[in-house]
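Submitted below is the structure of interest, expressed as structure tokens.
The complex appears here without one of its protein chains, the remainder shown in place.
Going in written order, the chains are labelled A and B, and every chain counts its residues from 1.
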Amino acid sequence: MIALLARDLRLAIRAGGGFGLGLAFFLIVVTLVPFGVGPQGEILARIASGILWLGALLACLLSLDRIFALDFEDGSLDLLATAPIPLEAVVTIKALAHWITTGLPLVLAAPLFAVLLHLPGPAYLWLEVSLLLGTPALSVLGTFGAALTVGLKRGGLLLSLLVLPLYVPTLIFGAELVRRGAEGMAIEVPLTMLAGITAATVALVPFASAAAIRVNLR
Amino acid sequence: MSIWEYANPVKFMQTSGWLLPWVVGATVLTLVPGLVWGFFFTPVAAEFGATVKVIYVHVPAATLAINIWVMMLVASLIWLIRRHHVSALAAKAAAPIGMVMTLIALITGAFWGQPMWGTWWEWDPRLTSFLILFLFYLGYMALWEAIENPDTAADLTGVLCLVGSVFAVLSRYAAIFWNQGLHQGSTLSLDKEQHIADVYWQPLVLSIGGFGMLFVTLLLLRTRTEIRSRRLKALEQRERMA
């Protein structure tokens, strides 16, 4: 299984832009927002946490359709499905690889981009905590969407339509955690809900993803 | 005789064909009196104005929007566990009805909300949840449309319905947490004392019953259509094979 993770990461690096593309997209979103809402610092500071979360979510969405599509086209997915590792493990590893190549760089770069949006000082800690807790769920749910649409020729748009509604709870609790943390309000509820949703998603959704892959290979 | 016999397409076609006129009759006998009574023979409440009468469409549509999704969930589970084709096709047939009901609830809600709250739309948890439910319906239907093989489509949409249901409920609670709303509490509830007087309540129950029967009528019709088109596909495929 480590071999699969190593292979996926190596492929992401060699394909070029595996790590960089999502980040660049994130930066562009953050850059475009002030053009849309105006340059006033106090407005940006108010919406910064939401924009950063939305940007992370969209950047994550960007690379989802490649999770299984390439393996499906070149036949590796058939071979992996007949290999001695369970398909549930394969999809979990795929989600992990996606998180390492997309989610983790976003988590690391978010404080930097937050400066551009005048995020208030106390919010930085909570931004990091919320992204670190929330982005794994985005990758796992994205893997589920990718598994549903793997056999389709133009699955990209459909994938977004299927996955984005599933992101709603994570987005709400993630952005809410940053907002409450920044304002010094109680953060126990959004914190535990965000962590709980991610834990449950990581534990259970891979079974659904593996089932979807099996149906699609049939 | 087991209830699963009705999951056989032949049996379903026979039974539903026999049942359909009765169901249509029941729909007309509940929906028309319910709406007429509600629209024309209830007193105008001073503090609400005449717009309150939209309640006789709004509440039944909203009730159905949620319950149709639950019905789709049950049908999907039956398909995934027992592999009854009729069940999968019934879930498929119900989705557009549910989507339209959600849309009706949203639009009538906007007409009601405008004079009441002074705004067409408010990011109230209940409204937000319905918008999210609408998105789930869209995604579910789009997945059905996108997949060529009917059995594959039934399996994948079934799995999506399962996962989606969990996240739809989660979204609902997330939305409540996110913004404590201004929407009034449920119009009908059994445990709390009644919010509204009997003069409004009785025609409302009749309307809800009418909408329910309307759903059953449409569901039977659409499921029959789906079975026929599925049958047609199977015949065409067999033709090509021979």
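Simple rule for what comes next: a residue touches a chain if its C-beta (ideal position, glycine included) is under 8 Å from a C-beta of that chain, and two chains touch if they have at least 3 such contacts.
One rule holds for everything that comes next: contacts and distances are computed from a predicted model.
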| item | value |
| --- | --- |
| Chain excluded from display, named as in UniProt, from "Glutamyl-tRNA(Gln) amidotransferase subunit A", "Heme exporter protein A", "Cytochrome c" or "D-methionine transport system ATP-binding protein" | "Heme exporter protein A" |
| Residue touching the undisplayed chain, where the options are A:A81, A:L116 or A:L132 | A:A81 |
| Missing-partner contacts on chain B, residue numbers | 8-10, 13-14, 83, 85, 149-151, 228, 230-231, 234-235, 237-238, 241-242 |
| Interface residues of chain A (partner: the chain not displayed) | 2-4, 7, 10-11, 14-15, 71, 73-76, 78-85, 217-218 |
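Criterion: only the chains that are shown with their structure count from here on.
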| item | value |
| --- | --- |
| Touching residues on chain B, where the partner in the complex is chain A | 132, 135-136, 138-139, 142-143, 146-147, 152, 155-156, 159-160, 162-164, 167-168, 170-171, 173-175, 177-178 |
| Residues on chain A engaged by chain B in the complex (per definition of touch) | 144, 148-149, 151-152, 155, 158, 161-162, 164-166, 168-169, 172-173, 176, 189-190, 193, 197, 205, 208, 211-212, 215-216, 218 |
